[in-house]
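Before I ask anything, here is the structure I am working with.
Missing here is one protein chain; the remaining ones are kept as they sit in the complex.
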Amino acid sequence: MIQQSPGYLLVLATVLPVLGVMLSLTLGGRRAERVALMTMPAGLAVAGAIFACVLATRRPLLYVVGAWAAPLGVSLRADGISAAMLLTTAVLMCAIGLFARADFRTPRPGPREARAPLAFWTLLLGVWGALNAVFVGNDLFNLYVALELLTFGAVPLVSLDGRAETLAAALRYLLFALVGSVLYLLGSALLYGAYGTLDVVLLSSRVRADTATEVAVALMTVGLLAKTALFPLHLWLPPAHAGAPTAASAVLSALVVKASFFLIVRLWFSVMPALPILPAAQVLAALGAAAIVFGSVLAIRQTRLKLLIAYSTVAQIGYLFLMFPLVAGAAAAPGASSAAWTGGMLQAISHACAKAAMFMAAGLIALAVGHDRIAGLAGVGRALPMTVFAFGLSGLTLMGVPPSGGFLAKWLLLTAAIDRGQWWWALVVVAGGMFTGAYVFRVLARTVTRPGERLVPSAPVARGREALVLALALLSVVLGVLPFASFGVLQIGRLDLPPGLLR
Amino acid sequence: MTSATLYGLMGAGLVGLGLYGLVVYPHALRKILAFNVLGGGVFLLFGVIARRGASSGLGGDPVPQALVITGIVVAFSATALAVALVVRLVEETGMAALPSDDPPAERAPRTEP
Partner (left out) sequence: MTPPLALDAGLAVLVLAVAASTIAARGTFASVIGFVTYGLLLALAWVRLSAVDVALTEAAIGGGVTGVLLLTASARLRRAEKSPAPAEHPGLVLRVTAAILSTLVAAGLAAVVLMPASPVPTLAPAAMANLPATGLGNPVAAVLLAYRAWDTLLEKVVLLLALLGVWSLAPDLLWGGRPGPRHLVRQESPLTLLAQFLPPVGIVVSIYLVWNGATAPGGAFPGGTILAAMWILVMQAGLADAPAVGSRTLRIVLVAGAALFLAVGLAGFVVADAFLAYPAGYAKPLIVAIEIPLTLSIAATLGLLVAGPPARAPEA
């Protein structure tokens, strides 16, 4: 069928990484890395093609798997935000994969296969496939399986180095994630019981506001919040993200937590757009505000760099939830709602680039000085100028300083808050920027302190890796310089706007 | 009060019991057991919905039943991964309760892998 022909791209988006997982396990050994490196450009091409298709047709891309139409069968759907997240994931996976080559090489004189490299490359591909499945999923149970796939790919990455602290962190992460998934599944069960389908598009037209639906949404949201580590369910995140190997930390903070956030957006604005959610949305945003304050304060107090960056993730996730009360009730204020929608998603994307760059920079710094303590970073600025500059650029995005993606995102949220008369969120955005600045400058100040003698790096740091980190940081800044009209793609396929208002 | 409703109430009870056990007991293996009880309750709710959807000569709606089968397999693999983590953790540290929340502030310096 001609309309469906680009739809096969949605299948490929998940199938390519899955094929990679299977090949990587079977071929094993050194070839696992090669399989991953060959999957990356292919995955990037597919994500780019999907993005181009959605942009060109200005309609979401749809594919019915097995030619069994919903509600009996399962379909895949890529709207504007799906396409944007698919592309972001692909770009970051390529960057992180290239960066990780130096860390996860199977040593030449040695056994045919080593544990950490095989596990890393296969799990990385598994996480990629799971992320794509989440972004294009159009069926609530399919999304549950994708979430579990994501958890099982991400948890072993945390404990990859085998230390006791990372094992404990991985176990705690797994327990939180499993409770989150089971609550999500419980909510889906109630929705099926009420409406007889789990298809997102069908549900959006069938949903009414009754007890079963409200209980279901509450349960699913709490479950997904546990997986997104929103305050007060954030306890598992700092040890897990800080304890993982550098490349894994980058994937976890940049992408994995965004998947469950993405699903909350899907749930609230695609599955049940008709539900009056404003009071509950205010609660979510209040938790987000608490996360910003709490996470930033804890970040300032950290003595270790990776933990500081992990707490920064806890804080930045809070910004994502400010979008909920500002997007809700789109029919009443479509302009402000669309601005907030773009702001929230742009925050997710620019934070992903910036946080990945930050973790990778921290990894290179730790390689150079041989440890992770912030107090001992004197002289790093001269030894690794590109890396520290990249760290600073990422910090700009997190703080919301122009001209960066983070600035644009926070600016959009701020103006939307004022437009909709919810000015208190504007205060939160501004305060958050100041808090973020405190911990970013704390790190940067240490790195430019001159020690008595020139710092000798304890391990050589390849220029190529530094360039990669800088490129990602620049990307997060460039996102803020793109013409505003280019973000119109994010609005495509929104199910909560009345049809006539879609641009 | 049909038998399906009875099992539905049983499922609700299992969910409550599982949640309680998950939150209260610090030993990781007990948490995993409680998670399985919780999961069993959720699957039962699906099963009750399936039973109520009986029609066209079937005893129950086959879609939720298939979802439960998938769910049982996924829950088992989750249990296996969690149990492997617990056993490994205990072999490393001798303790099965998760350490308290804040990670230690100062650690021996480590280089990146």
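Every chain is named by a letter (A and B) in the order it is written, and numbering of its residues begins at 1.
Convention: a residue touches a chain if its C-beta (ideal position, glycine included) is under 8 Å from a C-beta of that chain, and two chains touch if they have at least 3 such contacts.
Quick caveat, the model's predicted, so the values are computed rather than measured.
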Positions on subunit B contacted by the hidden chain, ascending: 1-21, 23-27, 29-30, 32-34, 36-37, 40, 43-45, 47-63, 65-70, 72-74, 76-81, 83-88, 90-91, 94-97
Missing-partner contacts on subunit A, residue numbers: 1, 4, 8, 11, 14-15, 18-19, 21-22, 25-26, 28, 63-68, 71-74, 111-116, 119, 122-123, 126, 129, 133, 141-142, 145-146, 148-149, 152-153, 155-156, 159-160, 162, 167, 186, 190, 192-197, 211-212, 215, 219
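Please note the rule applied: only the chains that are shown with their structure count from here on.
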Subunit B contact footprint on subunit A (complex, rising order): 72, 103, 116, 141, 144-145, 148, 151-152, 155-156, 159-161, 163-165, 167-172, 174-175, 178-179, 182, 185-186, 189-190, 192-193, 196, 235, 238-239, 242, 245-246, 303-304, 307, 363, 366-367, 370-373, 458-459
Residue ranges of subunit B in contact with subunit A within the complex: 15, 22, 28, 31-32, 35, 38-39, 42, 45-46, 49, 52-53, 63-64, 67, 70-71, 74, 77-78, 81-82, 85-86, 88-89, 92-93, 98-99, 101, 103-107, 109-113
